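Below are the structure tokens for one structure; questions will follow.
As you look at this complex, bear in mind that one protein chain is not there, while each of the others sits in place.
Chain IDs A, B and C follow the sequence of writing; residue 1 opens each chain.
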Amino acid sequence: MLDEVSLLVGGKAGEGVRSTGYIIGRILNRHGLNVFIRDDYQSLIQGGHNFSQIRSSSKETWSHYEKVDLIAALDQKTIDLHEKELVSNGRVLFDSEEVKYCGSGKALSIPLLKMVEEIKGLKIMRNSALIGVVAYLYGLDLTKVNAVLTKIYREKAPKNLALAKKGYEYAEKNFDRIGEIKRIDRLPKPLLTGNQAIALGAVKAGLKVYIAYPMTPSTSILHYLAGHQDKLGLTVVQPENEIAVIIMALGASYAGARSMVASSGGGFALMQEAISMSGMTEVPLVIVECQRGGPSTGVATYTSQADLKFVVNAGHGDFPKVVVAPGDTEEAFYKTAEALNLAWKYQIPVIVLSDKHLSESYKTTSIDENNVSKEEVKMANGGGGYKRYELTEDGISPLAFPGTPEAVIKVNSYEHNPSGYAIDEPELINKMQEKRLRKYAQIAADLRSRETVKIYGEKDADNLIVSWGSAKGAVLEAMKLLKRKFKFLHVIYPKPFPVWEVEKHLDKVKNVISVECNSTGQFASLLREETGFLVNKKILKYDSRPFDPEDLANRIERVLE
Amino acid sequence: MLDEVSLLVGGKAGEGVRSTGYIIGRILNRHGLNVFIRDDYQSLIQGGHNFSQIRSSSKETWSHYEKVDLIAALDQKTIDLHEKELVSNGRVLFDSEEVKYCGSGKALSIPLLKMVEEIKGLKIMRNSALIGVVAYLYGLDLTKVNAVLTKIYREKAPKNLALAKKGYEYAEKNFDRIGEIKRIDRLPKPLLTGNQAIALGAVKAGLKVYIAYPMTPSTSILHYLAGHQDKLGLTVVQPENEIAVIIMALGASYAGARSMVASSGGGFALMQEAISMSGMTEVPLVIVECQRGGPSTGVATYTSQADLKFVVNAGHGDFPKVVVAPGDTEEAFYKTAEALNLAWKYQIPVIVLSDKHLSESYKTTSIDENNVSKEEVKMANGGGGYKRYELTEDGISPLAFPGTPEAVIKVNSYEHNPSGYAIDEPELINKMQEKRLRKYAQIAADLRSRETVKIYGEKDADNLIVSWGSAKGAVLEAMKLLKRKFKFLHVIYPKPFPVWEVEKHLDKVKNVISVECNSTGQFASLLREETGFLVNKKILKYDSRPFDPEDLANRIERVLE
Amino acid sequence: MKLELDTPAEKTWCRGCGDFGILTAVKRAIQELVDSGETRHENIVIASGIGCHNKIVDYINVNSFDVLHGRVPPIISGMKIANPNLKVIGFAGDGDAYNEGISHLVYSAKRNIDITMIIHDNEVFALTTGQATATSSLGFSTKAMPKGNIEVPLNPIHLMLTSGATFVARGFSFDIKHLTSLIKEAVKHHGFSFIDVLQPCKTYHDTTQFLRERIYYLNEKGHDTKDFRAAWERADEKERIPIGIFYKIERKTFEDQLLKGKIPAYEKEIPSINHVIEEHI
Partner (left out) sequence: MKLELDTPAEKTWCRGCGDFGILTAVKRAIQELVDSGETRHENIVIASGIGCHNKIVDYINVNSFDVLHGRVPPIISGMKIANPNLKVIGFAGDGDAYNEGISHLVYSAKRNIDITMIIHDNEVFALTTGQATATSSLGFSTKAMPKGNIEVPLNPIHLMLTSGATFVARGFSFDIKHLTSLIKEAVKHHGFSFIDVLQPCKTYHDTTQFLRERIYYLNEKGHDTKDFRAAWERADEKERIPIGIFYKIERKTFEDQLLKGKIPAYEKEIPSINHVIEEHI
């Protein structure tokens, strides 16, 4: 019985690598197992080298592993590049007609193309035969393979089913099983990417208008929401550029529809002026920022956590904003919903900070739509004498939307009086500035009853790991590999920074180790800004790849030496 | 003998208030005195209420004072609004035909309009008569008045001279002098705004191309450099928007001309994507950010220091940048020159952070053009085999410009190899990221030999004031008024933060008081981020007005109680 | 019913500024549009960019959004998408609309989204004390270009015709009666409507006299507003300056096609996502 499996599917862009990996993941998921898939691809459409790293286990799968027990190679490059990642008794599965292998692993050569020819299929269909082989190797049920293929290929399913069967039978005849994965008895959970979870979370908090301009790795939110717009009651718009995106969204918010936008660093950079305006005008908005390798155009299809301080300090001037950085798909769902609720409750911009690794990796995810709701906001009752920026004790002025009889809703990017007219007078400026900033206290109080950090590991460990965002997955996996005891503090809200939670963990330990994917230790620097605490043991990764749990475990060991 | 004078000229926009204030300042300056002028005006072209606060002394004048000994009122509003600022035995000078005054101050009523009629002048010329009166009141030389008016009005001077004389003589006949200002015997220094000093400093470090889109309070750099383009050997361009501005400037830098751009918070916000690109492509640029009241459109013609953290964290991703925030006109000159030199030496974006108060206030300034130079940069020798991003020990790759025979200069916003071709490979990404970040160490080392902070006051004082940017002026004046002893640490470089200088001052004192013009204490927060030090005594001002020294002194007293 | 359209805000435009004329015309048009039942007071939203023109939002007692420099078209487009029942009218300067925000203007026309854009075209960045804009003429000298503007001016009518605008007009800020009727027509037009208002800036570019001498009414002369080429050519005229509707056609609007009758701002129900989650199992 296998406790867990880790495999890699590789080939050229355009050869269906990603969907093959995804289908294998779905099949594993259908067996009640947990699955994590990381896709690695370049900024090109055909050629290059793509691969999917799939990990599955009966236990929670927080991350891919670089080490794999099976490589399924659609091309030679896959073997050349990844052989080093094979475990000692690992296997290499490949199309006998296109690839050669004579390394130390066990070679599983299969005539995939011939199988395709036999049924007069297209070359791309060989992936289904390969899937059949993989299913056999891990002792998976062919009926579940068929179910997934049918769901995905619909009218094109029959040929793919036939090929899966061929692959399965060929493997049965020629190979030994790698082993059978230990199954668990439970209904399968959805296998979601972070971006899908973000999209669905937003919907459950009342999203009605989604506006975006394509930019990797945020584009899949656009595709997903556009593809589901009818089912989810949404209006989706793709305007001329990112500035139009965010301004249109603010127009929609002003007019009474909950709206959201997304981009990556470069597009988010173009939205700065409008974010400051959202703060000043108190028109709510959720902005999703999916980080990629940077700076600038950077490494467009790879990951990074290097926009943290840019995002936390987004927009000129002082105004309240919130930044939430989910660490996994589940949090992506719940925290995006929370982001919308906070934005509308406090009439502020809220940024959901993700990255390629979270946004595009798949993970078996627990989602209960009943656990989220569109929370109440302070609405004006009746329109007469309405003042958009009424001075209130909590800083929150009742909302009203155009169309409300007798209410005249005047919103102003210039400093304004409670009615929304432009002003220059120092006393009023003070009042309005203070009114807006009073909302911070409300938000902080509100957040105290929400989950702003998560604690994992041993409560009384001497060593504390601090991290944020998608680095969480590798940290949790690394902890399984480490002999020493660790406590792990995962901060979900970079802003307002939950000092009330964080500070109580910092001085009780001997070592504090920060883990993040950037080259300057931005989270460690934020931690110091907010708590004064200086992290000396920083583990940084900035090659645009996420952490591998084993490598991370080694680095953690090393910093403690 | 008067040690110093403080007066206010007020009237409607369009009535020449600012130039009257400026001319009075120039006349005082011509007497060898120091002068500081703050202009207060709104975002409108005619009407409203403008005023200039002029302070002059034989000693250094670091700031205007709210309290004045003379109000020169061109309209009634000036008196109504400012009477409260008059010292106990102050005087109020006004046009007898337009204004009434019967307050506690001494009323000096003058028939300005009648004087204008007598010489068949334009109404706006009455300001010259008023200037004549002011000259008499402070015992200034009419010849110097005439010299200034002649220089400014050229062919229009005669009528203005006549009016100045009328005013002077009328005053001589009807009023007592307020007193005679103590003169000093030295050649007059230039009376410059921060923006003029920025412009001139840039020129002395080799500025050849200036590109900008108008935005208060940065526009005067554009006007000044455009007005002097021939004298200063400059090319000045005003493109379609701020994004074009910064990208064009980067194109000019790439092609071999030192370039600079400027804007205020909103326009600077639009430049974020390009700033990150400057970091990635290593194409140098100086960006001047003149802060104004914010957030968003904010309080367009007033001041603030609330963009600090936005600027320090400008641009997505990790890349080296420098932020320098001059505290007065003299520093504006020298530090802007330094900014250009740093940008080109290290091939990075350098931001000069100013604000309305520094950019538009006039101050008698010591400038010696021989103290600045265009510093040497590492240029490639010969073109063959040129690699734009050659990996070097110090992280600086030799520069070359297009047009160099045999050199092929490839610049890339995507991550790249040493030759400038796009790459995705993790090892190379690491190398390039590290190469760029190595420049930080060089910059920090370089800055150790430059002035990154200034220390004022008593070396061994128990109380330390920390501040930055234009707040410096009020702090220095306030220190004169305070009985306790203070040491004052003025930080000129927000990034890289000069911890090596700052840290040695922090723990030797009993109290640390921060002073800045924003509502969240951004500098105090930066200080904590960089040093871990928590400032408990923050003095913040966020009504978009700069500090008044007396008020600040009171507040300093109060926080120490 | 006489609407209360005045506000407590003090008017800070220069004496003689063309913006006053636009303000009067807009208020009259709003009154008449409400009177005629075309819309209701609470369903009108105006927006402005940044510049002298932007003060207009403070002077009219209706819903308003004073947005960023250049961003008027997207802000009102967003409103229209969220709630197509709103009548949204944008005011922008020439600098605002043709310099900083030209991309949005072009795209709004291309989309034929049912918004109205009224441009206070004084051929100058006025509020920033007079620099050349897209429409400034060659040689126009300013503090930022003391040697005079070296760019040929943009022809806004041509730009809008090219971009696909379905209602393209020109007004004159001192012909209030005519402008009022243009604004009414523009707002009633189902699709993207655009009025370039020739607006003398007393302080930085006083064209009052120049314009008064040259202006004539395009639509009195038998101009066919469906004729693209005629519209183009009329917009080329320089000796005499036509005001009125250059072009007006019907084309499907963006929001009709996008929303198909839906009103996002009114949709309060939160859909279950279970059927979508099913797809991921």
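Simple rule for what comes next: a contact is a pair of C-beta atoms (placed from the backbone, for glycine too) under 8 Å apart; a residue touches a chain by one contact, two chains touch by 3 or more.
Nothing here was measured: the structure is a model prediction, and the numbers come from that model.
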{"item": "Contact partner of the left-out chain, one of B:120, B:231 or B:483", "value": "B:231"}
{"item": "Which of A:139, A:227, A:398 or A:532 contacts the chain that the document leaves out", "value": "A:227"}
{"item": "Absent-chain contact - pick from B:47, B:90, B:239 or B:494", "value": "B:239"}
{"item": "Touch with the omitted chain, as defined above, among B:222, B:274, B:311 or B:515", "value": "B:274"}
{"item": "Omitted-chain contact residue, chosen from C:63, C:77, C:103 or C:225", "value": "C:103"}
{"item": "Among B:6, B:29, B:50 or B:347, residue touching the chain not depicted", "value": "B:29"}
{"item": "Interface residues of chain B (partner: the chain not displayed)", "value": "26, 29-30, 151, 188-192, 196, 200, 203-206, 208-209, 211, 228, 231-233, 235, 237, 239-241, 243-244, 247-257, 259, 273-274, 277, 281, 367, 369, 373-374, 383, 401-414, 419-422"}
{"item": "Touching residues (missing chain, whole complex) on chain A", "value": "14, 42-48, 212-216, 219, 222-223, 226-227, 229, 236, 238, 240-242, 266, 296-297, 300"}
{"item": "On chain C, residues whose C-beta touches the chain left out of the figure", "value": "102-103, 106-107, 110-112, 134, 150-152, 154-155, 158-159, 161-164, 251-252, 254, 257-258"}
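Just so we're on the same page, only the chains that are shown with their structure count from here on.
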{"item": "From chain C, the most remote chain by mean C-alpha position", "value": "A"}
{"item": "Between chain C and chain A, distance of the C-alpha-averaged centres to the nearest whole Å", "value": "41"}
{"item": "Chain A and chain B: spacing of chain centres that average the CA atoms, whole Å", "value": "44"}
{"item": "Inter-centroid spacing, chain C versus chain B (mean Cα positions, whole Å)", "value": "37"}
{"item": "Contacts with 2+ other chains: residues of chain A", "value": "243, 273, 277, 281, 413-414, 422"}
{"item": "Touching two or more other chains - residues of chain C", "value": "50, 66, 68"}
